[in-house]
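Dumping the structure here so I can ask a few things about it.
Yeah, one chain of the complex is gone here, protein chain that is, but the others are all in their spots.
Chain naming follows the written order as A, B and C, and within any one chain the residues start at number 1.
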Amino acid sequence: MSHNTFGHLFRVTTWGESHGPALGCVVDGCPPGIRLTEADIQQWLEKRRPGQGKFVTQRQEPDAVRILSGVFEDARTDGQVTTGTPISLMIENVDQRSRDYSEISTSFRPGHADYTYFAKYGVRDYRGGGRQSARETAARVAAGAIARLVLPGVAIRGAVVQIGPHAVSPDRMDWDETLNNPFWCPDADMVPVWEEHLAAVRKRGSSTGAVVAVEALGVPAGWGAPVYGKLDAELAAAMMSINAAKGVEIGAGFASAALSGEENADEMRAGNDGPQFLSNMAGGVLGGISTGQPVTARVAFKPTSSILTPRKSINEAGEEIEVSTKGRHDPCVGIRAVPVVEAMMACVLADARLRHRAQTGRD
Amino acid sequence: MSHNTFGHLFRVTTWGESHGPALGCVVDGCPPGIRLTEADIQQWLEKRRPGQGKFVTQRQEPDAVRILSGVFEDARTDGQVTTGTPISLMIENVDQRSRDYSEISTSFRPGHADYTYFAKYGVRDYRGGGRQSARETAARVAAGAIARLVLPGVAIRGAVVQIGPHAVSPDRMDWDETLNNPFWCPDADMVPVWEEHLAAVRKRGSSTGAVVAVEALGVPAGWGAPVYGKLDAELAAAMMSINAAKGVEIGAGFASAALSGEENADEMRAGNDGPQFLSNMAGGVLGGISTGQPVTARVAFKPTSSILTPRKSINEAGEEIEVSTKGRHDPCVGIRAVPVVEAMMACVLADARLRHRAQTGRD
Amino acid sequence: MSHNTFGHLFRVTTWGESHGPALGCVVDGCPPGIRLTEADIQQWLEKRRPGQGKFVTQRQEPDAVRILSGVFEDARTDGQVTTGTPISLMIENVDQRSRDYSEISTSFRPGHADYTYFAKYGVRDYRGGGRQSARETAARVAAGAIARLVLPGVAIRGAVVQIGPHAVSPDRMDWDETLNNPFWCPDADMVPVWEEHLAAVRKRGSSTGAVVAVEALGVPAGWGAPVYGKLDAELAAAMMSINAAKGVEIGAGFASAALSGEENADEMRAGNDGPQFLSNMAGGVLGGISTGQPVTARVAFKPTSSILTPRKSINEAGEEIEVSTKGRHDPCVGIRAVPVVEAMMACVLADARLRHRAQTGRD
Partner (left out) sequence: MSHNTFGHLFRVTTWGESHGPALGCVVDGCPPGIRLTEADIQQWLEKRRPGQGKFVTQRQEPDAVRILSGVFEDARTDGQVTTGTPISLMIENVDQRSRDYSEISTSFRPGHADYTYFAKYGVRDYRGGGRQSARETAARVAAGAIARLVLPGVAIRGAVVQIGPHAVSPDRMDWDETLNNPFWCPDADMVPVWEEHLAAVRKRGSSTGAVVAVEALGVPAGWGAPVYGKLDAELAAAMMSINAAKGVEIGAGFASAALSGEENADEMRAGNDGPQFLSNMAGGVLGGISTGQPVTARVAFKPTSSILTPRKSINEAGEEIEVSTKGRHDPCVGIRAVPVVEAMMACVLADARLRHRAQTGRD
């Protein structure tokens, strides 16, 4: 995992700033012969796209992806297929309003990476956050769309399970429900609670945090590897690399600290196809290797840092200022993170599958 | 990060099984000219060593480390110093009791990686858990001891902040107190509570989970990098790769989901030396780059999987069995994880420092 | 070094096929604050560009590069500068003649990678060679242009020193002369010999090989590293990865096999600034680390595989055929390889500089 590259064999290198001409990624190591068109990718970008509800930013970006390399179609291939060479994807930034950035060009917005980029590089593209902008996650979602095609038989699904102090109870989880509301909320009764909370947050120019749950069904036993290549360690890095993520847990996660050994260790019975686990506190991973159960993770997202409320800060000259961020901003970035979390799960699993196949010769 | 290698420039490759002749690591990329003797490493291994209290395993292992390469001393060097070539460390396994492993050789212990190793590799060294044993963490601690020497001015400290359901309140944190009890507990009043809890757990042949907190003081602003090389993403991978870890959070972590934007974004005032932050919800990292504040993380550990209570399981033949794990086992692996968590923090930071220096020419 | 990525810290990932919509690269790890405009890159692409002489292909490609990310200009920066984030470069393929490829779509051209791509991937973009086309080297040259900016004080220059059987004598090397003829030939007297040879080769529909020499002046002592990170090992990989390269040598290279120890080991005398070497058989590298002398290498290129002469081959169906390649082709690919060889030298050195700085803190 290099600075802007994720993965070992299924490798994703992303590039682009919020207000540059375009952003994109290069996906290297994809197996050949997989059917892939722009529509396969676009559908997931639509899921991530802003402007879809009143609680996500109204910025209108078509986010139209172009495949620039790595696919080919002729009479003998089954439609357009991957060729095994790097797949270059590009999304042009068409909604770069020519606004005036002079106000924030020298200010450090609290909670943003303005100060740290400046401290590290001495120069930063302050327009819309530059490279630190969540625009970068569009490239992740695009790469994740390809990763899904490398994972036949695996289904990945995400949900928001907490917004602000309002958490969905585990026994209320209904995955089908996530498609019925703009919050990817798995509990219909929670939807009005969140609506009210978000309306209040928005009204006072504030923001709120969230927790996203994700699971992958159909992962066979054996993916992942000891010791630093653990499947859960890779997932932790993948999730924590998402903008605004502050925590990652696998299976029972932090709750496992309060469990007894009897509660925690998943018992097994003989199944038709390997062990039948009687619970899944492990989140589908033991010793860094998949068990064959669903791989489950949860990711905590901090509240959007861009808020209307004036906040104390300093500028590049070291002078004390107050910062109030106007403009189009989600009050809860966690909502739009769902397809990103799913995409990172897909990338990690695609990589794990190829690494497992390399060492063992099995899928 | 490869299967058994951690880090990019400060690279640690570990090897060894619990009951093989030895275990160790190779540390590559260490800067030259750093004073290093076996005693510098041994002191940290002592901190990790079992047999130090009644609530950690009584297995007696001297864990004496040998430096096999990468250091040199002559008349012109200031004592024994690193040469810039790979440092090979070895710890012999002297306490390999010749016990009978036939009972567990074909059984899958619930919560352990017995089944997943078997599913992946088709063969496994079942003696003491083989490669999945926490014995491997001795190599991490040894590598971490070297990493600390690459971090002049940085102090790293860890503490257990929760055992079972008993969590230390944030306003009771007294780091000095961690040295006064066998639990690395930062709250003197909590010590008897944990003692009682652990005694009860041990009595009923069970085990319990824990949460470890760690922080690094003295990290300058600028370490880490976008996007997949984020300092917190590297930390997440490092921590989640530790045996029994199930969750990682940075700064406010999962609690940030319930915060408002005003509560979460750390305000800044002018300091003598860069910004003065008024809080540290960020845990010292913004946009994946250090802020100059303490870098703080918390890691959740599940209960020890080896328990006396009989548990349902299956064996390699797919037959249903009951497993009860006798022998020397910590009721709470999280306690002994403290020096390991510290070591991983050190390794991540040493790597981040070298990478930062590479790109920017500054330390 | 991954499949389509070169370098460790100064990392270049290239993508694109000969007849796709575009090709390009992502340069990650570049230090911040370096002045960089498209013109800085374009000048080197012009040097590589075909259509510049009668002995290179007449295909007309403007090869106009666009910088899509990683640079920024505002009032406070000294012109447009790098920001430390990934630099994405794109060159559109504007000269994709809509010709008929059906003839070669199922044939394996001898000397080309048609068969091996098919054997590996089962599918291939046969238009103009697809990913195996030397078009990819435009991305290398673009990346190399950035690498040069990371190497202040280092001058890199290349020359063709052999075409077919006609080699330039070492005592006839005049680097200034390389700019006076279309062959980058360092010996004015050799120019008419090569002209005649190439005219004859072209007339009979054949092709010819070449040797390119390259040297880097101003590299300080200390770059590179043992054992597998040797500067010469990295150079060998870099050069051998260029299309049609079949051999690489450093310093005296293969000739050193016939030397005595006295002839080979470069003697040293005291200089004002480190040792003064009395010869440079080592090619500026000892033990994989630069000596402070010029770093010198030579690269052998095989003859262009696309020739008019009919050659025996087979097709995808396994049928025996004859292949004759019509169209625009250089009779000697080695000539156009000069700027590519220079670019790879630059990329290797930029990476070595950053790695050296990481480990030692010195440039």
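Annotations for the structure displayed:
In this text, a residue touches a chain if its C-beta (ideal position, glycine included) is under 8 Å from a C-beta of that chain, and two chains touch if they have at least 3 such contacts.
Since we're looking at a predicted model, the values are computed, not measured.
Here the missing chain is touched by one residue of A:T85, A:T137, A:Q162 or A:S241, and it is A:T85.
Considering the full assembly, C:F108 is the residue among C:W44, C:F108, C:Y126 or C:W184 that touches the omitted chain.
Within the complete assembly, C:S207 is the residue of C:Q42, C:T82 or C:S207 that touches the hidden chain. Seen from subunit C, the chain kept out of the figure touches residues 1-6, 8, 14, 108-113, 115-117, 119-122, 131-132, 136, 162-165, 201, 206-211, 221-230, 232-241, 243, 245-270, 274-275, 278, 281-283, 285-292, 300-307, 309, 311-314, 318-320, 334, 355-356, 360.
For subunit A, the residues in touch with the chain missing from this view are 9, 29-32, 84-85, 226, 354-355, 357-361, 363. In the full complex, subunit B touches the omitted chain through residues 2-5, 11, 13-17, 20-24, 26, 28-29, 32-33, 66, 68-70, 72, 74, 77, 81, 83-88, 90, 105, 120-126, 130-131.
In this section, only the chains that are shown with their structure count from here on.
Of all chains shown, the one whose average CA position lies nearest the global CA mean is A. Subunit A and subunit B, compared by their mean Cα positions, are separated by 26 Å.
Subunit C has residues 29, 32, 84-85 in contact with two or more other chains.
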